[in-house]
Every structure is written in structure tokens, then in C-alpha cells.
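Omission of a single protein chain aside, the complex is shown with its protein chains in their original locations.
First chain written, first letter: the chains are A, B and C, and each begins at residue 1.
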Amino acid sequence: MSGALAAAAAPRRPSQARAALLRGQGLVGLVLVGIVVLAGLLAPVLAPYGPNEQLADGNLLESTAGHLLGTDEVSRDVLSRLLYGIRVDLLVIFIAVPIGAAIGSLVGLLASTWGFADVIAQRTFDLILAFPALILAITLATIMGPGVVTVSVVIIAAEIPIFGRLVRTSVLSVRELPYVEASTVVGASRWWVLRRHVLPNSLESLTVQLAVSMSVAVFVEGAMSFLGIGVRPPTPSLGTLINDGMRNIYVAKVQVVGPLVAVVMLVLGFLLISQSLGKARRG
Amino acid sequence: MVRYLIRRLPSALAVLALASVLIFLLIRLVPGDPATTLAGPGAPPQALAELRSELGLEGSLPSQYLSWVGSVVTLDFGRSFVIGGDIGTLIAEGLGNTLVLAGAALAIALVLSLLAGLAAVILDSRWLNAVLAAFSTAGLALPTFVTGPVLILVLAVLLPVFPAGGTPPGGPFEEPGATLEFLILPAICLGLPVAAALSRFLTESLRTQMRQPYVMTARALGIPRRRIVVTQVLRNALPAAMTALGIQVGYLLGGAVLVETIFAWPGLGQLIAKAIGGRDYPLVQVLLLLSVVVFVAIQLATDLIHAYLDPRVRLGGRSG
Amino acid sequence: MRTTKALPLALLALLVAVAMVSSGCGSNGGAGAATAASADETATAGDNASTDAGGTPTDGGVLKLATSFDVDPPTFFTGNNAQAFIAGSVYDRLIDYPPDSLEPQPSLAKAWKLSKDGKALTLQLRDDVTFHTGRKFTSKDVQFSIEQYADPKRVAQFQRTAAAVVGFDTSKPYEVTLKLAHPTSNIFDLLATVPILDRRTIGEFDTGKNFVGTGPFEFVSWTPGSKVVLKANKDYWGGAPHLEGAELEIVPNSQTQVSQLRAGQVDGIYDASFVDLQSLEASGQFQLLKLIGTDRALYVGANVESNVLKDPRLRQAIAYAVDRDRIANDVFRGFATPINLPWPSYSPAYSAKDNTTYTLDTDKAKQLVGEIGNVPTVPLSYVAESPNASASAQIIQSNLEAVGIPVKLEPTDVAQATKQLIGGEYPGLWVTEHSFGQFSPSTLAVTAYPFNAEQNASNFASPAYEKAADAAWESPEPKSPAALQAYKQINDILLKDLFLIELVDFDPVVAATPDLHGVTWTKRNELDLANAYLSH
Partner (left out) sequence: MAERLLEIRDLAIDFAHPRPAVNGIDLDLDRGEIVALVGESGSGKSMTARAILGLLPEGARARGSIRLEGQEVLGLPETELDRLRGERVAMVFQEPQTALNPVRTVGWQIREALRAHRKVSRREARARAIELLARVEIPEPEVRVGYYPHQLSGGQKQRVVLALALANDPVLLLADEPTTALDVTVQAEILELLRGLRDETGAGILLVTHNMGVVAAVADRVVVLKTGDVVETAATGALFAAPAHAYTRQLLSAVPRLPEPGDPVRLVEPVATVGEPTLRYEDASVVYPGRHGQAAFAAVDSVTLALAPAEVLGLVGESGSGKTTLGRVAAGLVPLSTGSVWIEGEDLAAIGRARLREIRRDLAFVPQDPAASLDPRMTVAESIAEPLDIHSVGDRAARRARVAELLEAVRLAAEHGSRLPHELSGGQRQRVALARALALRPRLVIADEPTSALDVSVQAEVLALFAELQRELGFACLFISHDLAVIYEVADRVAVMRRGSVVESGPIEQVFANPTHPYSRALIAAVPEPVPSSPAGAGLGEMAS
């Protein structure tokens, strides 16, 4: 019986994770994220107006037939701005986070193979993690000035230690697994072990973390834009749109609804994806 | 315990030392000369020189650093140039307020997550679990900068139950009743994501503990399930939860920047936003260092509490 | 002779103030008299908004106001909302201006006389005034206060005017003679601005521990980042105030201010955005105190040394292309009026005809652009933290592009903006606010940095402009024919050379509960609460 239990507890193939994404929680998450991503990608097709096009229909309109989400202070169509604004967040989510993850993973790999690098990497990670993310954001914004680039740098900087530690721990633990030792004993090189065992094994926990980090990235962009150190006007982003909408909440209530829903869909979606992947991983 | 502390101390101190160097250098990385920015571009050279010396911008970098560290260690922070006043006083006041706010948020988070975790494990009902999962997901998915204004809108403006922000007339320490009234919305706003994360973690680790063989042992001895949960399972889940809590407390510091701005709570978060906005470099330096010190201290404290709660760590290896 | 060293500091403080408020209802006017707002003035702000003591004043109660600003003792004289709160209630000035004129009214000075050559001003002082410490107010305090104000260490806006006071005769306790370096047409602007300080407690003033004046309220406490508390001065020479005390809460987020006002937590707020002001007004539950006479103006500046903008035709095209009405309506929600020149209607330099030289004329603008040929992209800088500047900049961008001037928006932060403004380092156009139009016209030309004839943000240099500015300043009487002639020249240059293009003029607005009555203010939007009361 112990054998059967052990078999059930053994990690599954990645296809299991793929399957987890296609049902239940995972599917809901995927759909939520997918809708927002698609809306952003198809912005030029879907948006009735340009993101910065000032219209003659009047400003701070509530929802009308022509402007489902109303217009903003300078008479721009909020729906169009929302669709284009998603793109900034997509940039942050799908470029900044993976860059941070890649750098962090590389550093983690290096740290797990070379003792000296390990000491340096570990202390660096400690150091970055010792700054709460938002304070790190404010600090970097002071040096670099606000903007999308700063938001991305903050996210990259915040992700490096997270992925670095994750990869380092997972390399070290995978390397001690009996079957990896068995390969080492027959003469597998470090590179071989890395490629054949460590990476496939770490991939799942990395994907889970990637999803979590992507939801955090949406948060960071929003919080930074809210504090005025994020994306700069007139560029729309979910954070700036929420900020604008909140500012006009007594006049045009509908303004804030769109970006808010998009943020919640993204964060919730990524959260659900990470949960379902995590569950699949635990078996 | 002491031995454990001694073991953890060097790495904590290393982080502090590195952070102090980094903060020191960061300020010097800011484009433009801090003294010129603070004095205004038209300031007379003599005033500028005076300012430079007061800012500690004279001499080589290492000597600047040493003198800065020296003054910080002796709690001589100097004065704030933009906000005005003695930095020590500013920080003391802000710290008091932030501690009250963060403490309240933490209390809310602890109570909520304990209730959620215990209810989930003891009652183990399907719909309750679904409700709790929905609660924690919502808590994690709603950004603070949205919950804050919405809380104000609903509970202060539409239904004027609580004040929309600010501090009680006599400051947060004068009248506990009034303080509570002012504290409740910002504390909820700050504590909600923490409560969500913590309850999720606690529930998960309680469930893991429930599968441990010692629970079966206890049940086989006829100890009622509820009692096992409260006296044994929770006790076992606590050390790990403490570590998670430590990380969450770190987030509280960052979240305070947003929440204090939204609710006009005059704490460190607001101070740091103001200091950076005004390019008040001496204050920024000290505040950044303080946030790192607090963070490291919290990590150390949670490690120690973890050690204290877990006899395996506290007492070391086997002695019998 | 003209040194402008201290000015940048004042400007910096001003800009910080402007950019930090989300509404832009910043502070920093000049001195002014405090009389009750008249009925027709408040009518614009809603008919329930009368702050006249129409009924019987009720005694007692503590007035609570909220602002984003905090007191900063070293720059106290720049007078942000928090500092103005203290300055208006704790201190008195020698003279006051009524909101809609520049006729000096007695305050601590009962009467005054200017010498024939315009270089000596003798003031008769009240002899029944004591400081909150109980000490008698005398001519020595006048000298001390003006000297403090002139000290470059203290960032003060009328520093150049204060520095023109080169001597004092304080031989009599209740009479003081100011000796001027030259006839100074805006000397009363200075007197309406300088708060009379207690020289014995200046050390506490410097640290913000205590502010001692002669005003209707006494300072109780300042908690940085939190609040300022004042209590009534029962022995005020003008009669004890009705209120028991006044408090100012420091609330950084303007939305939170609005929420606090709506929740009844505070009685009045300084920094509501115009959108919020509009909806507060529409709710019918609040009054709006339009601080008439504390005018601020939004303008587009142009660096005339930049390759593109050095062509005056382009600047003219811009003046025709910008839609001032739209900015006034969409951004300022009708709280502002389009202008071409910085003067309010009561100013001696005001000219209704000149003020409408440029109105929206797309065809003319296009024609001018066509004459120039291919216009390269023009940068347009603005402080991103300020929603007004930000929204206006976007409208201007769209206006200019409509006539064929490509514009690139350059959002900056306050520190960067200050540096660019003071150093004349803007790459092209910029949008921001200025004040000082509400004072004597010469004040603008010597005090307001964008207009300074000698050196300004636009890098505009013209001997004619310099001469006209000097003539305006050094004529002893602001309304003398020579002065009026100088104003005319200044106006012509402003409209012809267009190194800054005025857009709209507005008065800052305080939103308050309708229970608040009897509030008045100075030209520097320092609320005077001496006669204010709360009805319940």
C-alpha cells in the first residue's frame, strides 16, 4: 500500500499541469486573463476611438450609447483608453516579469553551482527583499523619474530575488533526489543534470510563481500610478485610469468601473491559474 | 535561544550594512546635486557650501559614508530641509502612528485568519470553505488603492459610520475610543490583503497538520477533534505561520504608504512619500534605512518566535 | 541693482505648492484687505454660500478645515495653505486690501503719508495692540518684521520690495517711517503681506514651536503631518472672535478631503478639485467660498530661444489656436475665465479690449503656421502631479495639432519643473500657473518670475520691456499717468511678443459647510476668521 500511496504522491508530467489549466479554476483564470489580454491586443480593432483622441461629445459623460464607459476630463472615450491602457499592463506583465524571472533564474542557477556567487547572490537577494516593494518603487522612481520604464525596472528588481531563491532552492533540492544522484554517479555532467532533471522539475514551480508575479505586477503598476510615480499621462494604463476614475467618482461613476474590472480580472485570473497549477503540482 | 539569536545575527547585520551602503549610494545616484536641489538653483554659493556640509556631502565618499553611519548610529539624524523640523522628532511621531495603524491591521488580519483557519478545519463544511476561499481570493485580488476609496465612499460618505480619514483630535494615544473610530477603516484597508494571505496560508498549513500521524494518534486516544485542532494542530501550524506573518508585516510597511495617503494618517508611509516627493534627501536616507531596519528586525523577531514555538529548534538536537 | 537671488526660492516653494494640490487651488497671492464677501460675489458660488454675517453670530465652536499642505517654518512666508492659515489668523498686517480693489485700508496702521519724493512713508500705528504674550506692539516690531521678511534666508515673495526699504525711523513707539531706495509703487503690497511678528519669540517661530502675533487667534500647537490648532484671542484689539478655536487638518489626498467634508468631519476644505467642487455645489449641501481677489492664472510659456519658438508668428499661432473656453469649462468647470493678460478687472493695468486680443481662431493659426512652413515637433512640459496642468496640456496638445503644430507632451515632476522654470531650461512650451496679477501691476513685473523683465523663464530679453517694468515700479503712485503709460507698454509687449500666453484666470475656492459664516480673506488667500462663526 505504501507503494501505491507513494505513486499517487509522485509529481506528474507537465501535461498534468496543462490539463489543470483547461478545467475548473484554471480554466476560469485562463479565460479571465485571456479576455483582458485579447482586449488589449485587439485594441486597435475594438476601440471605437483613439486612446488620446479628444472628442467633441463633451467631457465627463456618464455611460452613453456612443461611450459605454463615458468620457474623461478632456473628452476622450474611456473605453478606448481602457483597451489601449491594458497594453501598458501587458507590457509590464509579459515583458518585465519574464525578464525579471529570467535574470533571477540565471542568478539562482549561478548561485547554486558556484559557492562564491552563492554568497553574493544570497546577500543581494536579502538586500532587495529588505525593501518593501512599494518603497523600492518610490526610491527607484526618485532616481529614474516616473514612467513605464521605471515601473518595469521596479518589477524586474522585485522579481529577481524571488526567482533567484526559487531556482536556487529547487536546484539544490532536485540535485539531492536519488534519481539525479544516480545520473551523477554514472557520469552525468552538471549541465546534463540541469537540462534533463533540474529544469523540467523547476519549471512547474517557476510557472506557478510566474503567474503569482504577474498578478503582483498589475498591482505594482496600479499602486505606482496611483502614487503618481508610475505611467505618465497621457499614456493610459490601468493604474492611471483607476486614478482618474477615482478622482471623478462623484461626477462620472462609470469611469472607474472598466479599469477596475480589468485589474480584478487580471489579478484574479493569474491567482486562479497559479492555484490550479500549484494544485496540479502537488498531485 | 541565545545561541540561535547569535547564529542569525551576522546575516541580519550584513543585510543592514549592505542596505546602508546602498541607500547612501542611491541618494548620490539621484541626478543633480542634492544641495543645489534643496537650496534652489539661485542660492548664493556660501549658503550652498553650508548646506553641503550640513548634508554631509563633503569629503570622499567613504568618509561621507562613515560620518553618516556614525551620526545615524548615535541617533543624530539632523534636520529635515523640506518638511522642516528635527528628523528624529518627525520619525518618532510618524513611527508611533504607523505602529498603531500597522498593529491594528495586524490584529484584524490575525483575528480574521485565525477564525477562518479554525472554522475551515473544525467545521470542514463545503460551502463554508467555498466562502472562505472566495473571501481570501477577493482580499488578494482587490488592490488597496481601490478598497480604500470604496470603503470611504460607503462607510464614511454614504453611510457616515466612520470618519473618512485623519486622526482623532488628541492624537492616536489620547482617547482609545475615538482612536478606534478613526483607525478602523484604514486598518481594514491595510489588513485585508494580509488577512487574506495569512488565512490562506494558515488554513493550508492547518490542513496539512491535520493529515499528520500525531493527529491520528490523538484521535485514537479519544481526544475530540475540536480539542485536537485547538491544542495540538494550531500549535504545530503556528511556527510556519509566524514566518509567513513576518513576510506579511514587511508588506504592511509598503502598504502603509498607500493607506496613509488615502486616509490622511500621519505615519511613516506618508512621511516617506512626502520626503521623496520633496527630495528631502537627509530624511529619505534615514527613512529608507529605518524601513530596512524594521524589516530585518521583524524577520529576526519572527525567526526567534518561530524558534521559541518549535522546541526542535529551541532545544537543538536530541539531548537524550 | 536688480538682484534676483532670493526669488527662485520663493518660486520653488510656489511651484511645489501648486503641483502638490490636485486641484491647483494653491495659495500665494499678495496682500489684501479682508472684508466680507458681498452678496453678488457669493452668488457665483451658489446662493446659500453667503458668508455674510446675515443673522446673529453664534459664539463658540471650533472650526475645522483641511488642506494637503503642511507648515514648513523655514519657508513660512511663501504662504502655502497651511502657512496662510496661521498667517491669516495669528498675525495682523499693517494695512489690508479689499478683495476687489487696491485701496489700502487701515489695520495695525491707522493712517499713512507718503513724502513728496515718494521715498519716505510714515505710518501711524495703533496703540492698543498687544502680542499674544501680552507685550505691547510698537514701531520696533514693524522694523523687525520687515527686516525678517527681507532676509534672503526666509523665502519671501516680496523680498525685492522689502529690500527697497533701506531705513526705518522708530523713534516714536506708535509711528514708523520707512525710507525707500526709490519711489516704489507696490510698497503697499508689501505692507499688506508682511505679518507682524513678535521679535522675542522668533526662535520658536523658526522651529515651528510657537507662532506669536497680534491676531484674533493664538497658536496652540502644530503636529507635523497632522494638524495645526489655534484658539481664540479673547483680547483681540478688533474684538474677541466668535469661534472658540480653529483647526487645520493636514490631509494629503484631496479626495479624502472631499470625503471628510461630505462626512461632516471637517467644516471646510482647500484643495477639492474643480470637478469635486462642481458636484459639491450641485449637491446643494455645501457652500463654495470663491476667494475673490486672490487670482491665479494658467498660462503657456514659450522658451523664445528654442529654435522653433523664436519665431513670434508661431507663438501668435499658438495664442490663436488654444481653446481657452474649453479649458475654462472642461478643466476648470466654469470656475475660470479666459484671459489674454494677467490683470483682474480692478487692476489699473486692466484693459477689456486688450484682454480679448486672442480668441480661438483656427484659420488664422493655420495661416500663420502655413507661413512658417514645416513646424517641427514642439515639446510641451507640465507637472504631472497637477491634474489641472495635465488636463490642460492635453487639450493644448490637441488644439495645436489641429492647426498643424506637432506637440510632444513632457510630463515632469515638481523639482524638475522648478529647475527648468528658474534656469530658463524648458525645451519648448510649458503649462503652469502664476499669481500676482491681483496686486499692483509692477509687482508682477518685478516679482513674478515668468514676467521678470531682467531674467525670465522664457529667456525673453527686450530693453523696451525692461524700461517699462522699471518705470512702473519706480513711479510713486500706482495709478499715476506715468504708471498707466508704463502698464500700457507692458501690455503691448506681452501681447505682441507672447513669451507667455495667458489662458484663464481663476480664484481659488474653499468648499465649506453652509453653517460657516463671516469668513473673509486677504489677497494672499489667508482666511480671516476674526468674524467667522458656525451656526448649528
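The definition used in the following text is that a residue touches a chain if its C-beta (ideal position, glycine included) is under 8 Å from a C-beta of that chain, and two chains touch if they have at least 3 such contacts.
Remember, it's a predicted structure, so these values are computed and weren't measured experimentally.
Under the touch definition stated at the start, the shown chains contacted by the missing one in the entire complex are A, B. In the complete complex, the hidden chain is touched by one of A:Leu42, A:Ile120 or A:Leu177, namely A:Leu177. Remark: the residues of chain B touching the chain excluded from display are 3, 7, 212-214, 216-225, 227, 231-232, 235-236, 239, 309-312, 315-320.
As for the chain not pictured, it touches chain A at residues 1-4, 6-14, 177-189, 192, 196-197, 200-201.
By definition in this document, only the chains that are shown with their structure count from here on.
Taken chain by chain, the contacts link every pair, so each chain touches all the others.
Of the two chain pairs shown, A-C and A-B, the one joined by more C-beta contacts is A-B. With centres taken as mean Cα positions, chain B sits 23 Å from chain A. Counting partner chains per residue, chain C has residues 255, 385, 413 touching two or more of them.
Multi-chain contact residues, meaning those touching two or more other chains, occur in chain B at positions 149, 153, 261, 273, 279. Across the complex, chain B is touched by residues 4-9, 11-12, 16, 20, 66, 70-74, 152-153, 207-208, 223-227, 247, 249-253, 255-256, 259-260, 262-266, 385, 413-415, 418-419, 422-423 of chain C.
The touching residues of chain B, when paired with chain C in their complex, are 32, 37, 39-44, 47, 81-85, 89-90, 93-94, 149, 152-153, 156-157, 160, 163-167, 169, 171, 261-264, 266, 270-271, 273-274, 277-279.
Across the complex, chain A meets chain B through its residues 123, 126-127, 129-135, 138-139, 141-143, 215, 219, 222-223, 226-227, 242-243, 246, 249, 260, 263-264, 267-268, 271-272.
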